[in-house]
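A protein chain is absent from this complex, but the other protein chains hold their places.
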Amino acid sequence: MTAQAKAPSLRLARRKAANGLMWGGAVLATLAALVPLGLILYYVAAQGISSLNLAFFTQLPKPVGESGGGMANAVVGSLILVGLASLVGLPIGLLGGIYLAEFGNNRLGWAIRFAADVLSGVPSIVIGMFVLALVVIPMHGVSAVAGGCALGLMMVPIAMRTTEELVRLVPMSLREGSLALGATHWRTIVKVVMQAAKGGVITGVLLAIARIAGEAAPILFTAGSTQWWNLKVTQGPMSSLPVQIYLYAGSPFEEWHRQAWAAALVLVTMVLLLSIAARYATRGRMRLVR
Amino acid sequence: MSAGRPRRRGRLGRANLEDRAFGWSTRLFALCVIAILALLGYVLARAAHPALLMFGWGFLSSSVWDPVREVFGAWPFIWGTLLSSTLALLIAVPISLGAAVFLAELAPPWLRNPISFLVELLAAVPSVVYGLWGLFVLAPMLRPVEAWLGHRLGFLPFFQGSAYGIGMLAAGLILAIMILPIITAVSREVLLAVPRTQREAAYSLGATRWEAIRGPVLRYARAGIMGAVILGLGRALGETMAVTMVIGNTPTTSLSLFSPAYTMPSVLANEFAEATGKLHSAALMEIALLLFGVAILVNAVARLLLWSVGRGAPRGVRE
Partner (left out) sequence: MPRSAVPEVKANPGPTALHPPKIEVQGLSCYYGRFRALTEVKLTIRERQITALIGPSGCGKSTFLRTLDRMNDVIEGARHEGAVLLDGEDILLPDVDVVALRRRVGMVFQRPNPFPMTIFDNVAYGPRIHGLARGSDLEDLVEDSLKRAALWEEVKDKLRHSAFDLSGGQQQRLCIARVLAVEPEVVLMDEPASALDPISTLRIEELMHELKQHYTIVIVTHNMQQAARVSDETGFFLNGEMIEFGPSTRIFTDPADKRTEDYITGRFG
């Protein structure tokens, strides 16, 4: 547009410059947020891959000084702990989520939702100390069960909120169809609604598992760690990948550092695959629970 | 409004019972969450009782932590937690907000989801892996940076002392990276929730993109963004493993970013296994109780802020 006085042009130019600065700042910030991800993934892959071999998955740790060995017990231990955690956390999470979705539009429901959100913000180490006092001390020792309890507690908020969102997404028409045929409410939910929400619920479970699989703080004092095989879940320590990484990283031994990187690679790969699968399955359908 | 439950009579009274049992059992499971929280507080308080009695409020301000003489004060750990979290926020918030603005307002549609996804992947990386990376990659990288900072800006109290790479700065950086995803993701959602009409009104008055965002859009999103930042703070306060591995685990109250330090979660992780004596354990439990209380408070405030802009309520066809 012509007919602009000189001063307004200058101001306009300044405003445009400010606009450009914003663009630049935002792009820079986004890059700054992505660079660490790249660096971390790169180093984990680079350092881990050189130390990863079959022995990692099949052999026990060797004593200090000897090279070789693996973390077979930690790999199996992590699987056991995740399994136990699911036994504890999923029932509460799934059934609680169903409650919130079907019956939860009242004050109690909102209180429960709020409590779940707050619970998800409790530091994982505090949860570990809680289970320590509640389970380990009465049992006179660490155990896989205790570790499973701690991890299970952490799964509850995610499982609950995810289940609730997905059950809510199932259309009313489906429920009404079942009820109109004379089915009881609970049968409607179990047979019809959960069937419909099946994929999403599985995704929620995967998300919850991804969240806890890498946790070390809650199992430090509840499941402990060990360099040996121990498949007794109610007695004695259960080793796990995250705790092993922590212990090895803090040690002065090069060999153990290498093992730690390998373990990190396994852990990160597993967790990333779970997260990617979960994200892919829910793309566009729902907001991921935080 | 929940789905109508069939109210039938006669032999169908049984169906009513089934449904009621179902309703009650799910309610029971749901109530577990509240029970867990209450139990948490109770158990921690009871375990911390000896220390609470012995040290009272002085526990929070005393810097003496002596297991031998059985005198405990938590101030260095509180200080370490506060400083590392503040540092993390200072670094993360500008980056997160910038990225959130980019993802919500500026990025072309095909770019939005992939990049949001990548940022969220940061949240999937386990804490110990962050610690491992921080210890063996970041800390060595920081050594020359810290040396330079100490050389140039050593007159400031933040950059004094010898620089090992490990210490407060490393912890703050790692924490910042760890809380980036949550602040970015929640802020982005909050920005996306600002009604289109607000932006249109601003553009129709002749505002540039920046002026529209800076004015009505950010105004509208203010409460939600604050909630996002506070959520990030909550994450930073409770982060254990990564911080423990890079902060040096030495109780100090130094302002220097190069100095090693100690946070509340770290001392719990390090000392609990070898806690000597009941008072020592109780003191550590008191720190856990403190962490618990602070985490609850911070998270409650954040969730309330987010709920007030409608970000906490689940969507779905049943509302």
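Letters A and B mark the chains as written, and numbering starts fresh at 1 in each.
Simple rule for what comes next: a contact is a pair of C-beta atoms (placed from the backbone, for glycine too) under 8 Å apart; a residue touches a chain by one contact, two chains touch by 3 or more.
This structure is a prediction, so every number in the text was calculated from the model and none was measured.
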Subject >> Candidate in contact with the missing chain, chosen from B:220, B:272, B:292 or B:307 >> reply: B:220
Original post:
Of the residues listed, A:11, A:191 or A:232, which one is in contact with the missing chain?
Top reply: A:11
**OP:** Among B:146, B:189, B:211 or B:239, single out the residue that touches the unshown chain.
**Re:** B:211
Subject >> Residues from subunit A at the interface with the omitted partner, ascending >> reply: 1-2, 4, 8, 11-12, 15-16
Subject >> Touch list for subunit B against the chain that is not drawn >> reply: 109, 195, 197-208, 211, 215-216, 219-220
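Heads up, the rule we're going with is that only the chains that are shown with their structure count from here on.
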Subject >> Touch list for subunit A against partner subunit B, complex >> reply: 15-16, 18-19, 21-23, 25-30, 32-34, 36-37, 39-40, 43-44, 47, 91-92, 95-105, 108-109, 111-127, 129-130, 132-134, 153, 156-157, 160-161, 164-165, 167-172, 175-176, 179, 182, 184-186, 188-189, 210, 213-217, 220-221, 242-243, 245-246, 249-250, 257, 260-261, 264, 267-268, 271-272, 275-276, 279, 283, 286-288, 290
**OP:** Show which residues of subunit B lie in contact with subunit A when the two form their complex.
**Re:** 1-6, 15, 18-19, 21-23, 25-27, 29-34, 36-37, 39-40, 43-44, 46-47, 94-99, 101-103, 105-107, 113, 115, 117-122, 124-133, 135-137, 177, 180, 182, 184-186, 189, 208-211, 213, 231, 234-235, 237-241, 244-245, 265, 268-269, 272-273, 284-285, 288, 291-292, 295-296, 298-300, 302-303, 312, 314-319
